[in-house]
Each structure stands twice: as structure tokens, then as C-alpha cells.
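For this depiction, one protein chain was excluded, whereas all remaining protein chains were kept in their positions.
Right, chain A next:
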Amino acid sequence: MKRVVFQLEPLTCPSCIKKIESTLNKTSGIQSATVLFNSSKVRVEFDEQDISTEQISKIITKLGYEVR
């Protein structure tokens, strides 16, 4: 189990939280994903054997949020 925090571009719409969280939580290998709206961060706990940090970062980017 690994824990990684992604810093995103400043989040402005609260609906982004749901979008990112639900998409990530549906992804296999991800145990839990929490969006820290106010600090614009995503905290993800995942199984390294199923998914990598880069893959998660790609999913977030594909959703339309720049990962810094």
C-alpha cells in the first residue's frame, strides 16, 4: 500500500471533487482517493502492484486537471 499526494492546479468548483474522487475510486488498484479541495491536492492510497503513480497522474490529467 502506497500513499501519494498530487498537487493540482487551484481547484475552484466543488463538483470537481466528486468527479475526481468517484473516477479514481472506481479505478482498480486504488484503495481510497480523497480530494483536499482547499489545498488543491489529491491524496491517493493504492496498491503498487496494480497501478503506478504515473498512471494515476495520467488519469487525473485526462479528467482535465493539470498535475504539478
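The rule we apply is simple: a contact is a pair of C-beta atoms (placed from the backbone, for glycine too) under 8 Å apart; a residue touches a chain by one contact, two chains touch by 3 or more; residues count from 1.
Just so it is clear, contacts and distances are computed from a predicted model.
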item: Name under which UniProt lists the unshown chain, selected from "Cd(2+)-exporting ATPase", "ABC transporter ATP-binding protein", "Permease" or "Cytochrome c oxidase subunit 1"; value: "Cd(2+)-exporting ATPase"
item: Positions on chain A where the hidden chain makes contact; value: 9-10, 12-15, 19, 22-23, 34, 36-39, 41, 59, 62-64, 66
